[in-house]
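Missing here: one protein chain of the complex. Every other protein chain is in place.
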């Protein structure tokens, strides 16, 4: 079967595992934001305050806002990675390239989360750059194969 | 042809239909935000006010902000679903699993939109949880197949 063959391909399989890790990490960022909201009693909608038995209030909370930024950054980095990575995996990449890209990206994103949550600069920029360079490299390499 | 065979696979076909529904629903959230902006005369850019013959003003509108949150939540939930669901569909899932996941997620997301727009809590949290549990389950099930 075709789908069986697709996952028999080592590059597609590596892409799939990396993408699952990145997707679970993105979902975890959302849950983390909800946990901070409940712990600090800061919500986005008035009905959320009522459901917690609190008075609605306005204003932002630094920790909630930081967690929101981490979550949004997961989407901003993860969407291009998953899309470009799938195409890259279809272009018969080298085994070394597959390992560097599909192991490197999840590691870079987890380091990004840790350094962002702890406010570590410039470590956060370096961690973010790992995923960025990998995605741009895969995109350029794939375009070169396709054109 | 390969692409023909891919869609001949029942799991991939179910994923495709669910993903199209989720994508159209996400686009609809964006159009809904624009409709509220025009009706209430609240925009993000000064040129939008000018194009509507209005004076630029600042500040947020609760309805616009709520619609924005629904739209962003569509992306936060829909991106992991579409990505994880594609991989899950490639792992020879059971027919029951395919039905539950690919019918359940769009239904959960539509219930989320309705309950969020109407400010219904905790109904919104329950609706959101449907999609979340399905996505996490597909991710864990796929990782188990792949590792």
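Letters A and B mark the chains as written, and numbering starts fresh at 1 in each.
In the analysis below, contacts are C-beta pairs under 8 Å (C-beta built on N, C-alpha and C of every residue); 3 or more make two chains touch, one makes a residue touch a chain.
None of these values were measured; they are calculated from a predicted model.
Novice: Which of B:64, B:79 or B:134 touches the chain that is not shown?
Specialist: In the complete complex, the chain left out is touched by residue B:79.
Novice: With the missing chain put back, which residues of chain B would touch it? List them for me.
Specialist: 1-4, 6-7, 13, 16-17, 19-20, 23-24, 26-27, 30, 44-48, 50-51, 71, 75, 78-79, 82
Novice: Mind listing the chain A residues that contact the chain we can't see here?
Specialist: 2, 5-6, 8-9, 11-12, 65-66, 69, 75-76, 79-80, 83-84, 87, 89-92, 116, 119-122, 124-125, 132, 135-136, 139, 142-143, 146-147
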